[in-house]
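Every protein chain except one is present and positioned as in the full complex.
Let's turn to chain A:
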Amino acid sequence: MKKQLMFAAVLAAFAGSAMAEEIVVYSARAEQLVKPLVEAYKKETGVDVKLVSDKEGPLMERMRAEGSNSPADILLTVDAGNLWQASKMGLLKPVSSKVLEANIPAHLRDPKNEWFGLSIRARTLFYNTQKVQPAQLSSYEDLADPKWKGKLCLRTSKKVYNQSLVAMLLSEHGPVKTEKIVRGWVDNLATDVFADDTKMLEAIAAGQCEVGLANTYYYGRLMNKNPNLPVGIFWANQKGKGTHVNISGAGVAKYAKNERGAVRFIEWLSSDKAQNLFADVDMEFPVNPKVKPDPKVAAWGSFKHNLINVSNAGARQAEAVMLMDRVGYK
């Protein structure tokens, strides 16, 4: 026993000891988009929020390997699909919070309350304003029409945003029709798919293609830099079920060491004062309906969201990926 204690003391010296209240966040959201929030929270509450940044896959694998000894209190991602997956892997725990239920619309959080959307990322249509009239545009489905042959630009199907979009189409149309739509997209491509949204938008601006799909904040960043680019935004599927939205969101880790602190932090992130900070730093949309988006973002006009629960993105993600592989969407 004495020996054990001594060994434990040595190990403790190795591991370092605990200090003031802290929350450990495993974050797949880029550090520069989270740091301002961490600093504001520390200023307000004195709580230390430590960030461990990596991609979602490694972070979840890490939590799984660490098991009950994981230091993570919160998992933060940039899409719903990965949160759904984390929940399925048993890495998260349900949270019952009146604050979160009040601040976050039902379709933007997990039906089992294991994770919560904190900002909205809308994926919609963009077009070259010199070549296309907005009246010619309508929906994601319409981009499969042969009239767009040789005029469409897309980002790679490896990006989760496209996987989520196709997963949502799957929920709406079923596999047969969705496969037809995505095959139509591939047939209409003007050039090989791009590795990121920004390059894709630049290609539209340069006239390499006329229409494409991107997340709105990429458009915001690009136009901030160069306001004269001939690229316009069009809210997709307004006559149908609405524009596809995804979330950047968070869940409490199953083995959180500071569960109450974690819940409080997520509640704070969903609150009026933090929502602008969370969304505006990246020109995203707040999830909290009481909070107005950044004026630049608001200028793109309001739009109808697709109200289907974002968890569908995760549930059908693998199916969506396989579908895109089948039709040769790289």
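We take it that a residue touches a chain if its C-beta (ideal position, glycine included) is under 8 Å from a C-beta of that chain, and two chains touch if they have at least 3 such contacts; residues count from 1.
Just so it is clear, contacts and distances are computed from a predicted model.
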item	value
Per UniProt record, name of the chain withheld from view ["Iron(III) transport system permease protein", "Amino acid/amide ABC transporter membrane protein 1, HAAT family", "ABC transmembrane type-1 domain-containing protein" or "GvpL/GvpF family gas vesicle protein"]	"Iron(III) transport system permease protein"
Touching the absent chain when the full complex is considered, from A:Pro36, A:Pro71, A:Pro105 or A:Gly240	A:Pro71
Contacting the left-out chain in the complete assembly, out of A:Asn188, A:Ser270 or A:Gln317	A:Gln317
Residue numbers in chain A that touch the chain omitted from display	4-5, 7-9, 11-12, 14-15, 17-18, 28, 30-33, 50, 52-58, 61-62, 65-71, 85, 156, 158, 160, 163, 191-199, 202-203, 205-206, 208, 218, 221, 257, 282, 317-318, 321-322, 325-326, 330
